[in-house]
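One chain of protein is taken out of this complex; the other chains stay put.
Chain lettering (A, B and C) follows the sequence in which the chains are written, and residue indices restart at 1 in each chain.
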Amino acid sequence: MAEFINLALLALLALTALRIIFLKDLFSVVMLFGIYSFLSASIFLNLDAVDVAFTEASVGAGISTVLMLGTLALTGRKEKASKHSSCLPLVVVCVTGAVLIYGTLDMPPFGDPNNPAHQHVAPRYIEESLKEVGLPNMVTSVLASYRGFDTLGEVVVVFAAAIGVLSLLGIRRQKDELVADTGLKEHRVLHVIAKLIIPLIILFALYVQFHGDFGPGGGFQAGVIAAAAFILYTLVFGLKRTFVVVSPKFLAWMASIGVLVYACVGLFSMFKGGQFLDYNQLAADPIAGQHYGIIIIELGVGITVFAAMLSIFYAFESQVERSNVQ
Amino acid sequence: MSFVLDYYNYWVVVFLMMTGFYIVISANNLVKKIVGLNIFQTSVFMLYITVGKVSGGTAPIVTEGVSLYSNPLPHVLILTAIVVGVATTALGLSLVVRIKRAYGTVEENEFENKDDAI
Amino acid sequence: MTVVLSAVCITILIVMALAMARAFNAKTVYDRILGVNMFGTKTVLFIAASGFLMGRPDFLDIAIVYALINFIGMIAVLRFFEYTAPIE
Partner (left out) sequence: MLILDIVSALLLIAGGFFGLSGAIGLFKFPDFYTRVHSASVTDSIAVILIMGGLLLQTSFDINTAKLLFIMLFLMLTSPTASHALAKSARHGGLASMAEAKMDEQENNNNG
């Protein structure tokens, strides 16, 4: 049954990608891209990558789609007909595709336990991580402990991207420039329901943040889900009212604090006499030290991702509202 | 049949990758190009996760009574790659917005002409 | 029970395919949004049902995220749709 679901979902995914090529209405392209992300998340789930499915569903489908829609509101939704002939790209793509298909024939068969990928580092993670780190979720142990330095790099990349977007677009801080009642003000039912479910979303984000050690989830996903709650608030009630709740300046502080918390854990373990990000030094018992370390750095990741994603959204949304005023 | 099942995932990955590639090189509109880039990117994610799957295995979260788990390493790599991917997408989209403001268009051939005029 | 769950999974897959067909070829843009929305809610059900089918129902968190993001995406579409003139 799992194989059948895999076949069917991949076929639907290929169809969606094919349809996106021929659509000229960019609004529809972005909506189909949302479907594409959802489908690929279901495929990840079916291939046992629970955490990846979680991230793709929240980050890929949610944030990218919202940002693309915001861009379309600024750039217009019609793609003009291209004047180039599409012959040359088609030939290039077909030749490259044929070469790659030829290359796949040398790949190990799908799902074989004797594949080279499963021989080298993975057995250690699978067999030892419960003893060494003490968390049931191997993905979290590898992410936060074994490859903690790598994850620090990723968090810095997210932080840098937020700085990049803010320096390119900037958030309008003058309150007068924003209209008092933007957002979907005609939709009364939406106002009531949004007020009802936003607390539920934040609650769920906290659950994901702190349950990530035992089930799917963790800082990246929790940060995005918490940001999604405020994005929903902005979409329904307008940017001006959201600025009262979470101001852009506060977010800038939060984003840096998250990275600093992460890096400080590393420095603290060095101070205790271990290597950078060596959590065993954080407490007398190595396992307890690992637990403290992972909880704190996941919190740092969550705070940074939340602040970075929300400020990126603020930047786009303030552009949209400004262009709407003019 | 088992030959097809063994390689089906890889073929779909190649197809998606080429679809994304085609959109990137043939589309005229910058937003559509970014959508193409994202499709390309997702196909790479799919390749990694396909490699990490073990038949009969289950998700790499320790539970009682399960001994065969899928490979957790590709999952970690892709999890962070997705978040970074969104960060780069956001940066690309903000560049598109700036291009629209500077040139008044996001169609590739149109602002190329304007560049010549300047 | 496995038979029933498989049947339900396949039915939901068919419904997803139909909703997708609606989103691919729609007379108005609203029909397209409707198809996308229906696809989203049916995916939530699919994930829940397939979790029980595979015998590891502890991944329902992902279904919750789907439901949540689907709603937010829908609201975002309606919100930004106001700023763009319809062409269909």
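Heads up, the rule we're going with is that a residue touches a chain if its C-beta (ideal position, glycine included) is under 8 Å from a C-beta of that chain, and two chains touch if they have at least 3 such contacts.
The shown structure was predicted, so the numbers you read here are calculated from the model rather than taken from an experiment.
In terms of the touch definition stated at the top, the absent chain reaches A, C within the entire complex. In the complete complex, the residue from A:V189, A:V244 or A:A284 that touches the missing chain is A:V189. Taking the complete complex into account, residues 184, 186-187, 189-190, 193, 196-197, 200, 204 of chain A touch the chain not shown.
On the side of chain C, the interface with the absent chain consists of residues 1, 4-5, 7-8, 11-12, 14-15, 18-19, 21-22, 27-28, 30-31, 33-35, 37-38, 41-42, 44-45, 48-49, 52, 57-58, 60-61, 63-64, 67-68, 70-71, 74-75, 78, 81-82, 86, using the contact rule stated above.
Definition applied: only the chains that are shown with their structure count from here on.
The most distant chain from chain A, with centres taken as the mean of CA atoms, is C. Taking the mean of the C-alpha atoms as each chain's centre, chain A and chain B sit 13 Å apart.
For the pair chain A and chain C, the distance between C-alpha centroids works out to 20 Å.
Counting partners per residue, chain C has 54, 58-59 as the residues that reach two or more other chains. Annotation for chain A: residues 50, 70, 72, 76, 215-216 touch two or more other chains. Of all residues in chain C, only 6, 9, 13, 16-17, 20, 23-24, 26, 29, 32-33, 36, 39-40, 43, 46-47, 50, 53-54, 58-59, 61-62, 64-66, 68-73, 75-81, 83-84, 87-88 touch chain A in the complex they form. Remark: chain B residues 5-12, 14-23, 25-32, 34-35, 38-39, 42, 45-46, 49-63, 68-76, 78-80, 82-91, 93-98, 100, 106-107, 109-110 touch chain A in the complex.
Those residues of chain A that touch chain C in the shared complex are 1-2, 5, 8-9, 12, 15-16, 19, 25, 27-28, 31-32, 34-35, 38-39, 41-42, 45-46, 50, 53-54, 57-58, 61-62, 65-66, 69-70, 72-73, 76-78, 183-184, 187, 190, 197, 201, 204, 208, 215-217, 221, 225, 228, 231-232, 235-236, 320, 323-324.
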